[in-house]
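Of the protein chains in this complex, all but one are displayed in their positions.
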Amino acid sequence: MNDLSHASAGQLSFAEHKKYTTDLQNSKASAFLIPENLIEALPKNSSYIVCENVSISMAYATKLFAPRKIDFKAPDPLRGEGTYIDERANIEDGVIIGKNSTIMAGVYLGSHVFIGDNTTIYPNAVIYRDCVIGNDCIIHGGTVVGADGFGFSHTAMGEHIKIYQNGNVVIEDDVEIGANCAIDRAVFGSTVIKKGVKLDNFIHIGHNCEIGEYSLFVAQSGVGGSTKLGRNCVVSGQSAFTDHLDIAPFSTFTARSGITKSIKEPKGVWSGYPLMPHKEWMKLQSKIAKLIKE
Amino acid sequence: MNDLSHASAGQLSFAEHKKYTTDLQNSKASAFLIPENLIEALPKNSSYIVCENVSISMAYATKLFAPRKIDFKAPDPLRGEGTYIDERANIEDGVIIGKNSTIMAGVYLGSHVFIGDNTTIYPNAVIYRDCVIGNDCIIHGGTVVGADGFGFSHTAMGEHIKIYQNGNVVIEDDVEIGANCAIDRAVFGSTVIKKGVKLDNFIHIGHNCEIGEYSLFVAQSGVGGSTKLGRNCVVSGQSAFTDHLDIAPFSTFTARSGITKSIKEPKGVWSGYPLMPHKEWMKLQSKIAKLIKE
Partner (left out) sequence: MNDLSHASAGQLSFAEHKKYTTDLQNSKASAFLIPENLIEALPKNSSYIVCENVSISMAYATKLFAPRKIDFKAPDPLRGEGTYIDERANIEDGVIIGKNSTIMAGVYLGSHVFIGDNTTIYPNAVIYRDCVIGNDCIIHGGTVVGADGFGFSHTAMGEHIKIYQNGNVVIEDDVEIGANCAIDRAVFGSTVIKKGVKLDNFIHIGHNCEIGEYSLFVAQSGVGGSTKLGRNCVVSGQSAFTDHLDIAPFSTFTARSGITKSIKEPKGVWSGYPLMPHKEWMKLQSKIAKLIKE
């Protein structure tokens, strides 16, 4: 199961609104969940199920594609030369770890986790099944990589139907993640933390985000689902991004920025909530100072 | 030990100010910690201790009622059919788990924890003693349920005397809690997360809160002690409630709302800090945009 643009032959996809007509026409999926008014837009020879509420049907369908939480049939863990796995770490089957890595006590590695060379995972960090961590990474204690993204479909009665999060997290090389962070797994595909990124403590990265190379996040910041940051962004403390944004590379955000719109121009310095250029924010502050004295 | 309105016969309660006179007169507790000026308001035949500083005496008294951290005399864990308890989970005595539930490696379940059917607790989550989790729940890695609420009595010298948190947490059915959340146990009684609630990552719920059915919390939001939310509230990212508020059902709060007063009117949409109706906040933002250009 996958979204319209990423699905390949043999996969199930879905389209909810007319605005996805073009994506639907071009999709390579073999079967679709669609509303009645999209039947004509289907690629030739597609299978489909007409749904009254595509979002809710999609949510229920994700559950059918969810893997078991633990895979007892997977092969025993493989490890490279010089790698130390503490015997008090909890490793599921099918894990592969490269050379000279260190897995400390109380760490959990789910089924089929892959970890590269020279990587250290500190005590009690949790890596959910199928996640991938590169070379030369450091993941600190209490951090959770690969928990379910926050995705629900909502019924008319106000109940929330879980959309099973069947993707994973990919952390590239030379990434450091602080203590007690949470990087959610993708609903389909991967949440990606690119090469050289450094995250402070308590960073929240939503499902399907992509954090550009060498970006920095200061403590207690968060990124909503599917938001993409370009390379070398700097995000100061307690900042937050809403979901589905596209942020230009080399953007800098001062403390407690609230970013709700995409940014096209690279190298900007931004502040405030609602967000504005840092210079305007400085101007606003001096106007506010005057306002108080009036 | 319990507060004036919840205490039953045989329990110890306390009253600190004259404003609690009516509650004191109606209380069913058998004994009271009170200041001298409340003796006349006591129910007939009550036992009492006159305290110079009721708050501090109360704090010290809570310690006497604190259960042991681990109860070695409790019965062995009971589990229903189809339930998988990973042998690397750490389970104290007296735990009861229903059918078809999954307790993964590194999970801690304190003494007398009760867990229902079809519930999954992901690795390294911690459930403190006496907490109750319903059916069809999902609790993600690193989340802590039932740690002590933040309650202290303060001496004239500026020291803080711990008020032992002797209540518990009750999580009803169909609740999902993200990674690295913290739901504090009640000082007396229960902190309650009602049916169908969904919490994203890093949600803080203070002691004695009650979160209404089907409410949603987006990442990094928090609720101060004893605040009650009605059903189907939507709380966007990085929002926070102070303590002792009463929030009407179907209230929506946009990102980074700061809620310091109770809300009586249901179905409102709110923004900002200080909080205001979302429409006013939008108006304010356009005024601020003008102010910058002036």
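By letter and in written order, the chains are A and B; residue numbering begins at 1 in each of them.
In this text, a residue touches a chain if its C-beta (ideal position, glycine included) is under 8 Å from a C-beta of that chain, and two chains touch if they have at least 3 such contacts.
Being a predicted model, the structure only gives us computed values, none of them experimental.
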{"item": "Per the touch definition above, residue among B:I49, B:I70 or B:A289 touching the missing chain", "value": "B:I70"}
{"item": "Contact partner of the left-out chain, one of B:N124, B:S215, B:S236 or B:S251", "value": "B:N124"}
{"item": "Selected from A:H140, A:K162 or A:H207 as touching the chain missing from the view", "value": "A:H140"}
{"item": "Residue touching the undisplayed chain, where the options are B:T102, B:Q238, B:S251 or B:S271", "value": "B:Q238"}
{"item": "Hidden partner chain, residues of subunit B it touches", "value": "69-70, 90, 92, 106, 108, 110, 124, 126, 128, 142-144, 147-148, 150, 152, 158-160, 162, 180-182, 184, 202, 204, 206, 220, 222, 224, 238, 240, 242, 258, 260, 273-274, 276, 280, 283-284, 287"}
{"item": "Touching residues (missing chain, whole complex) on subunit A", "value": "86, 88, 102, 104-106, 120, 122-124, 138, 140-142, 176, 178-180, 196, 198, 200-202, 214, 216, 218-220, 231-232, 237-238, 255-256, 285, 288, 291-292, 294"}
